[in-house]
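Omission of a single protein chain aside, the complex is shown with its protein chains in their original locations.
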Amino acid sequence: MTGHSIYEMVKRLFPICRSITGNGVRQTLRIIKQYIPEMEIVEVPTGTRAFDWLVPREWNIRDAYILDPEGRKIVDFKQSNLHVVGYSIPVNRTIPLSELQEHLYSLPGQPEAIPYVTSYYREWWGFCLTEKQRLSLKPGNYHVYIDSSLTEGSLTYGELILPGKTEKEVFLSTYICHPSLANNELSGPCVTTFLARWLSSLAHRKYTYRIIFIPETIGSLVYLSRHLPVMQKNIVAGFNVTCVGDNRSYSFLPSRYGNTLADRVSLHVLKHMHPDFIHYSFLDRGSDERQYCSPGVDLPVVSVMRSKYGAYPEYHTSLDNLELVSPEGLQGGYEVLQKCIECIERNEKLIVTVLGEPQLGKRGLYPTLSIKNRPSQVKDMLNLLAYCDGANDLLAIAELIGKPAWELFALVELLKEHNLLREAD
Amino acid sequence: MTGHSIYEMVKRLFPICRSITGNGVRQTLRIIKQYIPEMEIVEVPTGTRAFDWLVPREWNIRDAYILDPEGRKIVDFKQSNLHVVGYSIPVNRTIPLSELQEHLYSLPGQPEAIPYVTSYYREWWGFCLTEKQRLSLKPGNYHVYIDSSLTEGSLTYGELILPGKTEKEVFLSTYICHPSLANNELSGPCVTTFLARWLSSLAHRKYTYRIIFIPETIGSLVYLSRHLPVMQKNIVAGFNVTCVGDNRSYSFLPSRYGNTLADRVSLHVLKHMHPDFIHYSFLDRGSDERQYCSPGVDLPVVSVMRSKYGAYPEYHTSLDNLELVSPEGLQGGYEVLQKCIECIERNEKLIVTVLGEPQLGKRGLYPTLSIKNRPSQVKDMLNLLAYCDGANDLLAIAELIGKPAWELFALVELLKEHNLLREAD
Partner (left out) sequence: MTGHSIYEMVKRLFPICRSITGNGVRQTLRIIKQYIPEMEIVEVPTGTRAFDWLVPREWNIRDAYILDPEGRKIVDFKQSNLHVVGYSIPVNRTIPLSELQEHLYSLPGQPEAIPYVTSYYREWWGFCLTEKQRLSLKPGNYHVYIDSSLTEGSLTYGELILPGKTEKEVFLSTYICHPSLANNELSGPCVTTFLARWLSSLAHRKYTYRIIFIPETIGSLVYLSRHLPVMQKNIVAGFNVTCVGDNRSYSFLPSRYGNTLADRVSLHVLKHMHPDFIHYSFLDRGSDERQYCSPGVDLPVVSVMRSKYGAYPEYHTSLDNLELVSPEGLQGGYEVLQKCIECIERNEKLIVTVLGEPQLGKRGLYPTLSIKNRPSQVKDMLNLLAYCDGANDLLAIAELIGKPAWELFALVELLKEHNLLREAD
């Protein structure tokens, strides 16, 4: 089961302290490149414009901790990289508890969890800790130390193009900017890596695959600002791959109007594979579809997920860890995306080559003896043929006749071999 | 509360005996003109053609009564103008009860109510009275007296044009042809008068307002026959203002196909302000939308009402009186129409000025610290921006994101100030 290998990869990437820039991202991309060597790593300098945004300064962190009045290290970045607010500026001071409190973040409703907090675009420093630990702090002077740097540098992302028969593209985007968080985030890049390996291994690809590993928001904006015309020209369907690692629900988040090929294929696959999936609204979005589906960008991008970001209690806390995701959970996320891709690869408008029903019997495709009910495979074949009128693609036909598209793949092949079916112009 | 002033106006107009022509209409219009002096009063001579119709002779009445066999005045026009069938020809005779009965109208199911009856297009005379009184009539000779006249004269209506920034128009039509009836009818002209006063007081009007006070049916036909081309060219939305005075339900009657801006805005406003409103079908129509929405006329006119004509027991009886309507009821009718007009005034197609999400943070519109859930105003702003793609007007966007349009007005202003949003071409 591929899920085991994906889980091993998640474990390997888990300890790294990622952010939207910095060495944690580079280290992550170098490990991903070990799995998919064709991937290129791209650096974009601080200050580069991306539509309404600028690439921020690069952030790196080496160490951070709080010493209590007795000099004991009570909060330690080396124990959990969630302990430091992302993009914290350097600090090295002794301050009373009252002042420290203004820089502490915890979750009263989840007293055992360390929250994940960032401050990318305003200079600030802070520590995150459990509510339980926070309540145990006694008055006195605390030493706070953050050995970080914010410097001119660059934003780093990975890009893999797998060419196909046509220049039309399927797009996979996933993000690599969260520190030690498992479902949201590492499930995304790791499942994407294994999808890329599978796609790379295929003897035949109809579509070209554009696969990117980027920091969320600023990364997708940067990438779009550099590639928008070709993406708009070529992408037929795209998936923002995130939150595909836990074992609970399946979820779907549509594109802006919910009417693209990516929407159609995802709903078709989920309906047949996981009919109890949760159908979110575009209003519930919160990841890079915010950029991909924005007005004027208008890419056909959706998210097919397990438990959606923001919709499970462990989200953005230290509880979103290696216990929350599992080989089975990752396998489920991997398979549903794989099935979507297969359906896109096999999707085409079809047309029958004869008028009236073909005489299936003389080709051995029809029972010679007519006795009450027809077998169901013959029914499927006749129904498939009935809607192959050049107006419908295979997905539409599958919807019309109430079958998973993948149950029709072999029938389409068979009917093509008998010259009864061809791709419509 | 404006409702109190509207109610005072209803009380003032209540005693007047109106019909589709005559001095009662003129007197009513002269009083309305005291509230909105810009209104013009127009006379259209008897015999003027209006499509398939002719302006009828003018009807006036001075007195009417029935004397019982003992000479007692038992039915008296001066007590209630409903006692006389509208457009009754003059009569001055003594007749036996049996003959009188053919000219009497009462409601067996509402024994305390005097019905409202008219005979505009066939010469006739009659008296209306309560079923209770009718049952008490004893055999004998009765004297019937109606001092009325049917003469060459004119039909009278009021017209007010409030110019706006564009020649495109919002249309308000209300009728002034019923005698002492409160919800259906005086709520209509009185609420319309106060809407006109409010509109007139506005520093800025995007739309021109065409506001007419007409006798029902023949009045709208006459008005249409004189103004149809300009109305078809300019009117973007219209409201037949009627039955806006009682305290019970809210009601909506759509245009012929229910798909105009007037329909969209009314449904949006009612859904958010009064979600339990009654949604009637165009088949339930019975007022001037019969003319405004007729084939070839095709104006975008709807009715937003309180209790709809024909749908409440007091309708067209003496029970539709000053007790049935109230300041609060009138206020409700006034506010819902005002909100519709505000939504039309503010409605426009919007487009964002940047690709991708704007960086709200650098403009102080986004929290600097990311910690689990985003505040809801930020969500609204992002959702608004997401659908400002030039294809949607603000009403459509409000529907897409599930918010009342008026909760978006300030956000639109704010985003326009930041040059992030503009009206689409």
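All chains are identified by letter, namely A and B, in their written order; residue positions are counted from 1 within each chain.
Here is the rule we use: a contact is a pair of C-beta atoms (placed from the backbone, for glycine too) under 8 Å apart; a residue touches a chain by one contact, two chains touch by 3 or more.
Nothing here was measured: the structure is a model prediction, and the numbers come from that model.
Visitor: Which residue from B:26, B:57, B:83 or B:256 sits in contact with the chain not drawn here?
Guide: Selected residue, touching the omitted chain: B:256.
Visitor: Of B:275, B:296 or B:364, which sits in contact with the chain we cannot see?
Guide: From the options B:275, B:296 or B:364, the contact with the absent chain belongs to B:296.
Visitor: Given the contact definition stated above, which residue among A:72, A:204 or A:362 touches the chain not shown here?
Guide: If we include the chain that is not displayed, A:362 is the one touching it.
Visitor: If I consider the whole complex, including the chain that's not displayed, which of B:29, B:75, B:104 or B:117 touches that chain?
Guide: Within the whole complex, the residue contacting the unshown chain is B:117.
Visitor: If you put the missing chain back, which residues of chain A would it touch?
Guide: 351-352, 354-359, 361-362, 368-374, 379, 382-383, 385-390, 401-402
Visitor: For the chain that got dropped from the picture, name the residues of chain B it touches.
Guide: 50-53, 85, 105, 107, 115, 117-122, 124, 217, 220-221, 224-225, 228, 256, 282-283, 286, 290-291, 293-298, 310, 315-316
The rule is simple: only the chains that are shown with their structure count from here on.
Visitor: Distance-wise, how many Å sit between the C-alpha centres of chain A and chain B, to the nearest whole number?
Guide: 55
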